[in-house]
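With one protein chain withheld, the remaining protein chains of the complex are depicted in position.
Order of writing sets the chain letters: A and B. Residues in each chain are counted from 1.
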Amino acid sequence: MLGRFPALAGADLEVRAGEIVLLAGANGAGKTTLLRLCAGLLPLRSGYAEVLGVDLAVDRRAMRRSLALVGHETFCYDDLTVHENIRFATRAAGRSTADADVALERLALGRVARVTHGRLSQGQRRRVSLAIALARDPRLLLLDEPHAGLDDQGRSVLDEVVRAAPSEGRTVLLASHELDVARQVATREIRIVAGRVRGVPAGSDGPASRAEVRV
Amino acid sequence: MRFWRDAMLVAGKDLRIERRSRVALAQILPFGGIVVVMFAFALDADRTSLPVAAPGLFWAAVFLAALLAIGRSFAVEEANTARDGLRLSGLDGAAIFIGKAVAIAVELFLLEVVLGAAVIVLYGVTVSGVLVLVCSAVAATIGLAATGTVYGVLATGLRARDTLVPLLVLPAVTPVMLGGSRAFAAALQGSSSDAWPWVQLLVAFSVLSLAAGTMAFGPLLEEA
Partner (left out) sequence: MSTLRRYWFGATVVVALAVTAVFALWLSPPDAQQGDVVRLLYLHVPTIWVAFLGFFVTTLASALWLVPRTRRVEWDLLAGASAEVGVVFTGITLIVGSIWGRPTWGVYWVWDARLTTTAILFFLYLGYLALRRTAATADERGKRCAIAALIAFADVPIVHFSVTWWQTLHQSGTVFNSSLVSGIHGSMAFTLIWSVGAFTVFYVYLVMRRLQLAELEEGLEERELELAIAERQRVEEMVSV
(Lines give C-alpha, C1' and ligand atoms only; values in the text may rest on other atoms or scores of the structure.)
Protein backbone atom coordinates (compact mmCIF):
# COMPACT_ATOMS: atom_id res chain seq x y z
CA MET A 1 0.00 0.00 0.00
CA LEU A 2 1.27 3.47 -0.81
CA GLY A 3 -0.57 5.81 1.50
CA ARG A 4 -4.18 5.34 0.62
CA PHE A 5 -3.69 3.57 -2.65
CA PRO A 6 -3.10 -0.12 -3.03
CA ALA A 7 -0.14 -0.35 -5.32
CA LEU A 8 -0.53 -3.99 -6.14
CA ALA A 9 -4.01 -5.38 -6.33
CA GLY A 10 -3.79 -8.57 -8.27
CA ALA A 11 -0.67 -10.37 -9.29
CA ASP A 12 -0.33 -13.88 -10.52
CA LEU A 13 3.28 -14.54 -11.00
CA GLU A 14 5.52 -17.55 -11.01
CA VAL A 15 9.22 -17.29 -11.53
CA ARG A 16 11.41 -20.36 -11.80
CA ALA A 17 15.01 -20.60 -10.76
CA GLY A 18 17.50 -19.28 -13.28
CA GLU A 19 15.02 -17.08 -15.07
CA ILE A 20 15.71 -13.45 -15.83
CA VAL A 21 12.30 -11.81 -15.68
CA LEU A 22 11.74 -8.29 -16.88
CA LEU A 23 8.97 -6.35 -15.14
CA ALA A 24 7.74 -3.68 -17.47
CA GLY A 25 5.19 -1.03 -16.74
CA ALA A 26 4.57 2.66 -16.34
CA ASN A 27 5.61 4.66 -13.33
CA GLY A 28 3.48 3.85 -10.38
CA ALA A 29 2.23 0.64 -11.94
CA GLY A 30 3.46 -1.36 -9.00
CA LYS A 31 6.85 -2.69 -10.08
CA THR A 32 8.67 -1.34 -7.03
CA THR A 33 5.95 -2.61 -4.76
CA LEU A 34 6.20 -6.08 -6.20
CA LEU A 35 9.97 -6.12 -5.75
CA ARG A 36 9.74 -4.87 -2.19
CA LEU A 37 7.10 -7.45 -1.48
CA CYS A 38 9.40 -10.17 -2.74
CA ALA A 39 12.15 -8.81 -0.50
CA GLY A 40 9.80 -9.20 2.44
CA LEU A 41 9.77 -5.48 3.15
CA LEU A 42 6.04 -5.12 2.72
CA PRO A 43 3.32 -7.04 4.48
CA LEU A 44 0.99 -9.12 2.37
CA ARG A 45 -2.61 -7.96 2.62
CA SER A 46 -4.25 -10.90 0.93
CA GLY A 47 -3.37 -13.79 -1.28
CA TYR A 48 -0.32 -15.92 -1.23
CA ALA A 49 3.34 -15.18 -1.77
CA GLU A 50 6.26 -17.53 -1.63
CA VAL A 51 9.83 -16.46 -2.16
CA LEU A 52 12.69 -18.95 -2.28
CA GLY A 53 10.43 -21.51 -0.74
CA VAL A 54 9.42 -19.30 2.19
CA ASP A 55 5.77 -18.37 2.74
CA LEU A 56 5.76 -14.62 3.30
CA ALA A 57 2.69 -14.74 5.46
CA VAL A 58 4.57 -16.92 7.90
CA ASP A 59 7.98 -15.28 7.93
CA ARG A 60 9.04 -12.31 5.90
CA ARG A 61 12.58 -12.36 7.12
CA ALA A 62 13.93 -15.84 6.71
CA MET A 63 14.88 -15.59 3.07
CA ARG A 64 16.41 -12.10 3.21
CA ARG A 65 19.96 -13.35 3.56
CA SER A 66 19.60 -15.18 0.24
CA LEU A 67 18.38 -12.23 -1.75
CA ALA A 68 19.51 -8.73 -2.60
CA LEU A 69 17.53 -5.66 -3.55
CA VAL A 70 19.00 -2.86 -5.60
CA GLY A 71 16.58 0.03 -5.45
CA HIS A 72 16.32 3.76 -5.70
CA GLU A 73 18.01 4.26 -2.37
CA THR A 74 21.41 2.88 -1.57
CA PHE A 75 20.77 1.95 2.07
CA CYS A 76 24.19 3.36 2.85
CA TYR A 77 25.50 5.72 5.49
CA ASP A 78 26.63 9.07 4.17
CA ASP A 79 29.37 9.48 6.74
CA LEU A 80 31.06 6.18 6.02
CA THR A 81 33.34 5.51 3.07
CA VAL A 82 32.44 3.28 0.17
CA HIS A 83 34.68 0.59 1.51
CA GLU A 84 33.23 0.82 5.01
CA ASN A 85 29.67 0.70 3.73
CA ILE A 86 30.28 -2.33 1.56
CA ARG A 87 32.14 -4.07 4.32
CA PHE A 88 29.38 -3.41 6.83
CA ALA A 89 26.67 -4.75 4.52
CA THR A 90 28.76 -7.75 3.62
CA ARG A 91 29.58 -8.70 7.17
CA ALA A 92 25.97 -8.12 8.20
CA ALA A 93 25.01 -10.73 5.63
CA GLY A 94 27.43 -13.13 7.25
CA ARG A 95 30.03 -13.05 4.52
CA SER A 96 33.70 -12.23 4.80
CA THR A 97 35.44 -8.95 4.13
CA ALA A 98 37.23 -10.65 1.25
CA ASP A 99 33.89 -10.91 -0.53
CA ALA A 100 33.45 -7.18 0.02
CA ASP A 101 36.81 -6.39 -1.50
CA VAL A 102 36.11 -8.59 -4.51
CA ALA A 103 32.78 -6.87 -5.14
CA LEU A 104 34.42 -3.49 -4.73
CA GLU A 105 36.96 -4.34 -7.42
CA ARG A 106 34.41 -5.88 -9.73
CA LEU A 107 32.43 -2.64 -9.78
CA ALA A 108 35.63 -0.63 -10.30
CA LEU A 109 35.14 1.29 -7.09
CA GLY A 110 38.75 1.04 -6.04
CA ARG A 111 39.47 4.65 -6.76
CA VAL A 112 36.60 5.95 -4.63
CA ALA A 113 36.92 3.34 -1.93
CA ARG A 114 37.97 5.92 0.63
CA VAL A 115 35.45 8.55 -0.37
CA THR A 116 32.52 9.07 1.99
CA HIS A 117 29.23 7.96 0.57
CA GLY A 118 27.65 11.38 0.89
CA ARG A 119 30.05 12.80 -1.67
CA LEU A 120 29.48 10.24 -4.39
CA SER A 121 27.78 10.93 -7.68
CA GLN A 122 24.58 9.21 -8.65
CA GLY A 123 26.35 6.75 -10.92
CA GLN A 124 28.87 5.88 -8.25
CA ARG A 125 26.13 5.30 -5.71
CA ARG A 126 24.39 2.93 -8.05
CA ARG A 127 27.58 0.98 -8.41
CA VAL A 128 27.93 0.81 -4.62
CA SER A 129 24.42 -0.61 -4.40
CA LEU A 130 25.27 -3.21 -6.97
CA ALA A 131 28.54 -4.05 -5.23
CA ILE A 132 26.73 -4.67 -1.96
CA ALA A 133 24.19 -6.85 -3.73
CA LEU A 134 26.92 -8.92 -5.36
CA ALA A 135 28.99 -9.25 -2.22
CA ARG A 136 26.04 -10.96 -0.58
CA ASP A 137 26.06 -13.66 -3.26
CA PRO A 138 22.28 -13.78 -3.49
CA ARG A 139 20.21 -16.52 -5.04
CA LEU A 140 17.58 -13.97 -5.96
CA LEU A 141 18.52 -10.60 -7.35
CA LEU A 142 15.81 -7.94 -7.26
CA LEU A 143 16.74 -4.98 -9.43
CA ASP A 144 14.59 -1.86 -9.44
CA GLU A 145 15.48 0.39 -12.35
CA PRO A 146 19.16 -0.54 -12.08
CA HIS A 147 20.12 1.24 -15.30
CA ALA A 148 18.87 4.63 -14.12
CA GLY A 149 21.78 6.90 -13.35
CA LEU A 150 24.32 4.17 -13.93
CA ASP A 151 27.41 5.16 -15.89
CA ASP A 152 28.85 3.13 -18.77
CA GLN A 153 31.24 1.19 -16.65
CA GLY A 154 28.46 0.25 -14.30
CA ARG A 155 26.17 -0.73 -17.12
CA SER A 156 28.64 -3.17 -18.58
CA VAL A 157 29.19 -4.79 -15.19
CA LEU A 158 25.45 -4.91 -14.60
CA ASP A 159 24.91 -6.58 -17.96
CA GLU A 160 27.65 -9.08 -17.32
CA VAL A 161 26.24 -9.89 -13.88
CA VAL A 162 22.70 -10.35 -15.14
CA ARG A 163 23.71 -12.48 -18.09
CA ALA A 164 25.87 -14.68 -15.87
CA ALA A 165 23.10 -15.11 -13.34
CA PRO A 166 21.51 -18.33 -14.63
CA SER A 167 24.84 -20.11 -14.82
CA GLU A 168 25.68 -18.91 -11.32
CA GLY A 169 22.41 -20.27 -10.03
CA ARG A 170 20.81 -16.90 -9.53
CA THR A 171 17.35 -15.74 -10.44
CA VAL A 172 16.82 -12.16 -11.51
CA LEU A 173 13.72 -10.00 -11.27
CA LEU A 174 14.40 -6.81 -13.13
CA ALA A 175 12.12 -3.78 -13.29
CA SER A 176 13.13 -1.32 -15.91
CA HIS A 177 12.02 1.48 -18.16
CA GLU A 178 14.82 0.89 -20.61
CA LEU A 179 13.07 -1.93 -22.36
CA ASP A 180 15.39 -2.33 -25.34
CA VAL A 181 18.42 -2.75 -23.12
CA ALA A 182 16.64 -4.98 -20.66
CA ARG A 183 15.02 -7.13 -23.30
CA GLN A 184 18.42 -8.22 -24.52
CA VAL A 185 19.11 -10.06 -21.29
CA ALA A 186 15.66 -11.06 -20.12
CA THR A 187 14.34 -14.54 -20.68
CA ARG A 188 10.75 -13.48 -20.05
CA GLU A 189 8.79 -10.28 -19.88
CA ILE A 190 5.84 -9.40 -17.68
CA ARG A 191 3.80 -6.25 -17.84
CA ILE A 192 2.35 -4.61 -14.78
CA VAL A 193 -0.57 -2.29 -15.39
CA ALA A 194 -2.21 -0.43 -12.53
CA GLY A 195 -1.08 -2.93 -9.97
CA ARG A 196 -2.17 -5.92 -11.96
CA VAL A 197 0.12 -8.34 -13.66
CA ARG A 198 -0.59 -8.97 -17.33
CA GLY A 199 1.16 -11.25 -19.66
CA VAL A 200 1.09 -14.07 -17.21
CA PRO A 201 2.21 -17.54 -18.30
CA ALA A 202 -0.27 -19.51 -20.35
CA GLY A 203 -2.71 -21.43 -18.24
CA SER A 204 -4.27 -18.67 -16.19
CA ASP A 205 -7.03 -16.42 -17.38
CA GLY A 206 -7.33 -12.70 -17.02
CA PRO A 207 -6.62 -10.52 -14.01
CA ALA A 208 -6.40 -12.47 -10.78
CA SER A 209 -8.97 -11.93 -8.12
CA ARG A 210 -6.44 -12.67 -5.51
CA ALA A 211 -2.75 -12.15 -5.65
CA GLU A 212 -0.52 -15.12 -5.91
CA VAL A 213 3.18 -14.64 -6.20
CA ARG A 214 5.68 -17.40 -6.39
CA VAL A 215 9.29 -16.55 -6.88
CA MET B 1 28.03 -16.04 19.22
CA ARG B 2 26.93 -14.73 15.88
CA PHE B 3 24.48 -12.61 17.85
CA TRP B 4 27.22 -10.76 19.74
CA ARG B 5 29.28 -10.40 16.64
CA ASP B 6 26.36 -8.82 14.82
CA ALA B 7 25.59 -6.57 17.75
CA MET B 8 29.17 -5.36 17.92
CA LEU B 9 29.13 -4.87 14.16
CA VAL B 10 26.18 -2.50 14.50
CA ALA B 11 27.69 -0.76 17.53
CA GLY B 12 30.94 -0.36 15.69
CA LYS B 13 29.15 1.07 12.70
CA ASP B 14 27.36 3.67 14.82
CA LEU B 15 30.51 4.63 16.68
CA ARG B 16 32.48 4.86 13.47
CA ILE B 17 29.83 7.18 12.05
CA GLU B 18 30.17 9.32 15.14
CA ARG B 19 33.92 9.39 14.90
CA ARG B 20 33.66 10.52 11.30
CA SER B 21 30.84 13.04 11.70
CA ARG B 22 31.65 14.19 15.23
CA VAL B 23 28.08 15.22 15.91
CA ALA B 24 28.14 14.11 19.53
CA LEU B 25 31.45 15.79 20.12
CA ALA B 26 30.70 19.05 18.38
CA GLN B 27 27.01 19.43 19.16
CA ILE B 28 25.70 17.21 21.91
CA LEU B 29 28.56 17.67 24.33
CA PRO B 30 28.52 21.48 24.09
CA PHE B 31 24.76 21.31 24.49
CA GLY B 32 25.24 19.44 27.75
CA GLY B 33 27.78 22.03 28.77
CA ILE B 34 25.49 24.96 28.17
CA VAL B 35 22.72 23.23 30.11
CA VAL B 36 25.08 22.89 33.08
CA VAL B 37 25.87 26.59 32.84
CA MET B 38 22.20 27.44 32.44
CA PHE B 39 21.35 25.69 35.68
CA ALA B 40 23.86 27.90 37.43
CA PHE B 41 22.01 30.93 36.11
CA ALA B 42 18.72 29.42 37.15
CA LEU B 43 19.93 28.86 40.70
CA ASP B 44 21.61 32.23 40.89
CA ALA B 45 25.05 30.56 41.15
CA ASP B 46 24.34 30.04 44.79
CA ARG B 47 27.42 28.58 46.49
CA THR B 48 25.37 26.65 48.97
CA SER B 49 22.54 25.33 46.86
CA LEU B 50 24.48 24.36 43.73
CA PRO B 51 26.59 21.61 45.32
CA VAL B 52 23.51 20.23 47.04
CA ALA B 53 21.52 20.22 43.82
CA ALA B 54 24.48 19.03 41.76
CA PRO B 55 23.55 15.33 41.56
CA GLY B 56 20.10 16.09 40.17
CA LEU B 57 21.30 18.85 37.89
CA PHE B 58 24.02 16.62 36.48
CA TRP B 59 21.54 13.92 35.57
CA ALA B 60 19.08 16.43 34.18
CA ALA B 61 21.76 17.68 31.83
CA VAL B 62 22.67 14.10 30.88
CA PHE B 63 19.04 13.22 30.19
CA LEU B 64 18.57 16.19 27.89
CA ALA B 65 21.77 15.35 26.03
CA ALA B 66 20.65 11.72 25.83
CA LEU B 67 17.49 12.78 24.00
CA LEU B 68 19.68 14.36 21.36
CA ALA B 69 21.89 11.30 21.15
CA ILE B 70 18.90 9.02 20.67
CA GLY B 71 17.48 11.28 17.98
CA ARG B 72 20.83 11.33 16.21
CA SER B 73 21.18 7.55 16.37
CA PHE B 74 17.96 7.12 14.46
CA ALA B 75 18.33 10.10 12.17
CA VAL B 76 21.36 8.30 10.79
CA GLU B 77 19.14 5.40 9.80
CA GLU B 78 16.62 7.58 8.03
CA ALA B 79 18.94 8.99 5.37
CA ASN B 80 19.07 6.84 2.24
CA THR B 81 16.50 4.65 3.98
CA ALA B 82 19.40 2.88 5.64
CA ARG B 83 16.74 1.41 7.89
CA ASP B 84 15.55 -0.77 5.03
CA GLY B 85 19.12 -1.75 4.47
CA LEU B 86 19.29 -2.97 8.07
CA ARG B 87 16.15 -4.98 7.59
CA LEU B 88 17.38 -6.49 4.34
CA SER B 89 20.76 -7.28 5.80
CA GLY B 90 19.32 -10.25 7.59
CA LEU B 91 20.64 -9.04 10.94
CA ASP B 92 18.64 -10.18 13.91
CA GLY B 93 16.50 -7.38 15.33
CA ALA B 94 17.67 -8.04 18.86
CA ALA B 95 21.30 -7.82 17.74
CA ILE B 96 20.66 -4.47 16.08
CA PHE B 97 19.01 -3.30 19.29
CA ILE B 98 21.95 -4.25 21.47
CA GLY B 99 24.35 -2.72 18.98
CA LYS B 100 22.58 0.63 18.83
CA ALA B 101 21.99 0.73 22.57
CA VAL B 102 25.66 -0.02 23.26
CA ALA B 103 26.76 2.74 20.92
CA ILE B 104 24.45 5.25 22.60
CA ALA B 105 25.59 4.08 26.03
CA VAL B 106 29.26 4.52 25.13
CA GLU B 107 28.64 8.02 23.83
CA LEU B 108 26.62 8.90 26.92
CA PHE B 109 29.25 7.54 29.24
CA LEU B 110 31.96 9.66 27.68
CA LEU B 111 29.59 12.60 27.86
CA GLU B 112 29.01 11.96 31.54
CA VAL B 113 32.72 11.99 32.27
CA VAL B 114 33.11 15.42 30.70
CA LEU B 115 29.90 16.86 32.13
CA GLY B 116 30.77 15.39 35.50
CA ALA B 117 34.06 17.22 35.47
CA ALA B 118 32.25 20.40 34.48
CA VAL B 119 29.79 20.02 37.34
CA ILE B 120 32.55 19.38 39.85
CA VAL B 121 34.39 22.50 38.79
CA LEU B 122 31.47 24.83 38.16
CA TYR B 123 29.29 23.86 41.10
CA GLY B 124 32.07 23.42 43.65
CA VAL B 125 31.42 19.78 44.42
CA THR B 126 33.74 17.71 46.57
CA VAL B 127 34.04 14.19 45.24
CA SER B 128 33.71 11.07 47.34
CA GLY B 129 32.42 7.55 46.88
CA VAL B 130 33.87 7.21 43.39
CA LEU B 131 33.04 3.51 43.16
CA VAL B 132 29.38 4.19 43.81
CA LEU B 133 29.40 7.04 41.34
CA VAL B 134 30.83 4.86 38.62
CA CYS B 135 28.58 1.87 39.29
CA SER B 136 25.41 3.91 39.45
CA ALA B 137 26.41 5.85 36.35
CA VAL B 138 27.02 2.67 34.37
CA ALA B 139 23.71 1.12 35.45
CA ALA B 140 21.79 4.32 34.83
CA THR B 141 23.36 4.85 31.43
CA ILE B 142 22.53 1.36 30.24
CA GLY B 143 18.90 1.74 31.31
CA LEU B 144 18.68 5.14 29.70
CA ALA B 145 20.27 4.00 26.43
CA ALA B 146 18.15 0.85 26.21
CA THR B 147 14.86 2.64 26.88
CA GLY B 148 15.80 5.41 24.50
CA THR B 149 16.65 2.93 21.76
CA VAL B 150 13.27 1.25 22.11
CA TYR B 151 11.36 4.50 21.84
CA GLY B 152 13.68 5.66 19.08
CA VAL B 153 12.79 2.75 16.85
CA LEU B 154 9.17 2.99 17.88
CA ALA B 155 8.95 6.52 16.57
CA THR B 156 11.19 6.10 13.55
CA GLY B 157 9.55 6.86 10.26
CA LEU B 158 6.82 8.94 11.84
CA ARG B 159 6.34 12.62 11.29
CA ALA B 160 7.06 14.83 14.30
CA ARG B 161 9.42 12.15 15.51
CA ASP B 162 11.81 14.69 17.02
CA THR B 163 9.27 16.08 19.44
CA LEU B 164 7.58 12.78 20.12
CA VAL B 165 10.61 10.84 21.34
CA PRO B 166 11.41 13.19 24.26
CA LEU B 167 7.79 13.05 25.45
CA LEU B 168 7.82 9.27 25.31
CA VAL B 169 11.24 8.74 26.88
CA LEU B 170 11.31 11.10 29.86
CA PRO B 171 8.31 9.82 31.81
CA ALA B 172 9.45 6.26 31.25
CA VAL B 173 12.93 6.84 32.67
CA THR B 174 11.93 8.68 35.84
CA PRO B 175 13.16 5.74 37.97
CA VAL B 176 16.60 6.26 36.43
CA MET B 177 16.46 9.95 37.26
CA LEU B 178 15.53 9.18 40.83
CA GLY B 179 18.04 6.36 41.18
CA GLY B 180 20.88 8.25 39.58
CA SER B 181 20.49 11.49 41.52
CA ARG B 182 19.85 9.79 44.87
CA ALA B 183 22.82 7.46 44.42
CA PHE B 184 25.04 10.36 43.47
CA ALA B 185 23.75 12.46 46.36
CA ALA B 186 24.44 9.68 48.85
CA ALA B 187 27.92 9.12 47.45
CA LEU B 188 28.83 12.80 47.52
CA GLN B 189 27.57 13.18 51.06
CA GLY B 190 29.88 10.40 52.09
CA SER B 191 27.15 7.88 52.96
CA SER B 192 27.84 5.47 50.11
CA SER B 193 26.05 2.62 51.84
CA ASP B 194 22.77 4.47 51.36
CA ALA B 195 23.40 4.52 47.65
CA TRP B 196 23.57 0.79 47.01
CA PRO B 197 19.79 0.19 47.08
CA TRP B 198 19.49 2.84 44.38
CA VAL B 199 22.17 1.12 42.38
CA GLN B 200 20.15 -2.08 42.63
CA LEU B 201 17.11 -0.25 41.33
CA LEU B 202 19.14 1.08 38.41
CA VAL B 203 20.47 -2.37 37.60
CA ALA B 204 16.97 -3.85 37.72
CA PHE B 205 15.71 -1.13 35.43
CA SER B 206 18.56 -1.75 33.01
CA VAL B 207 17.87 -5.46 32.90
CA LEU B 208 14.15 -4.91 32.29
CA SER B 209 14.69 -2.34 29.57
CA LEU B 210 17.27 -4.52 27.84
CA ALA B 211 14.82 -7.41 27.94
CA ALA B 212 11.99 -5.26 26.57
CA GLY B 213 14.18 -3.93 23.79
CA THR B 214 15.47 -7.34 22.80
CA MET B 215 11.91 -8.51 22.28
CA ALA B 216 10.34 -5.40 20.82
CA PHE B 217 13.03 -3.88 18.60
CA GLY B 218 12.84 -6.38 15.74
CA PRO B 219 9.05 -6.20 15.30
CA LEU B 220 9.10 -2.42 15.63
CA LEU B 221 11.83 -2.10 13.02
CA GLU B 222 9.70 -4.09 10.62
CA GLU B 223 6.89 -1.61 11.09
CA ALA B 224 8.95 1.38 10.16
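In this section, a residue touches a chain if its C-beta (ideal position, glycine included) is under 8 Å from a C-beta of that chain, and two chains touch if they have at least 3 such contacts.
No experiment lies behind these values; they were computed from the predicted model shown.
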(request) Specify the residue from the set B:A155, B:A187 or B:V203 that touches the hidden chain. (result) B:A155
(request) Among B:L43, B:L64, B:I120 or B:A172, choose the residue that contacts the chain missing from this document, as touch is defined above. (result) B:A172
(request) Go through subunit B and note every residue touching the omitted chain. (result) 150-151, 154-155, 157-161, 164, 167-168, 170-172, 174-175, 178-179, 182, 197, 201, 204-205, 208, 212, 216, 219-220, 223
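Operating definition for what follows: only the chains that are shown with their structure count from here on.
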(request) Please report how many Å separate the Cα centroid of subunit A from that of subunit B, as a whole number. (result) 38
(request) Would you tell me which residues of subunit B are touching subunit A in their complex? (result) 2, 6, 9, 13, 16-17, 20-21, 76, 79-82, 84-91, 222
(message) Can you tell me which positions in subunit A touch subunit B when the two form their complex?
(response) 39, 41, 60-61, 64-65, 68-69, 73-80, 84, 88-89, 91-94, 116-117
